[in-house]
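In this view, the complex is presented without one of its protein chains, the others remaining in place.
And now, chain A:
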Amino acid sequence: MKLTINGETREFADGLTISGLVEALGLNPKKVAVERNLEVVPKSLHPETVLADGDRIEIVQFVGGG
């Protein structure tokens, strides 16, 4: 299936969860927040949220800012 992550389209195996995606990207799940198709997905739901073809995912973190 195709997922668009932070504006970039990538191919992933079917059945991938948000937790699986965060791990596959090499990110620390404690330090990021995830939005799926414009809705924030709470961390507690990451292990059970199965992604679907065409999902638009945003993964963000805190950076320096004024």
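What we mean here is this: a residue touches a chain if its C-beta (ideal position, glycine included) is under 8 Å from a C-beta of that chain, and two chains touch if they have at least 3 such contacts; residues count from 1.
By our rule, contacts and distances are computed from a predicted model.
**Student:** Which of the following names does UniProt give to the chain that is not shown: "Xanthine dehydrogenase, C-terminal subunit", "Biotin-dependent carboxyltransferase family protein", "Beta sliding clamp" or "Thiazole synthase"?
**Tutor:** The correct option from "Xanthine dehydrogenase, C-terminal subunit", "Biotin-dependent carboxyltransferase family protein", "Beta sliding clamp" or "Thiazole synthase" is "Thiazole synthase", the UniProt name of the unshown chain.
**Student:** Would you write out the residues of chain A that touch the absent chain, in ascending order?
**Tutor:** 5-8, 25-28, 31-35, 38, 40-43, 58-66
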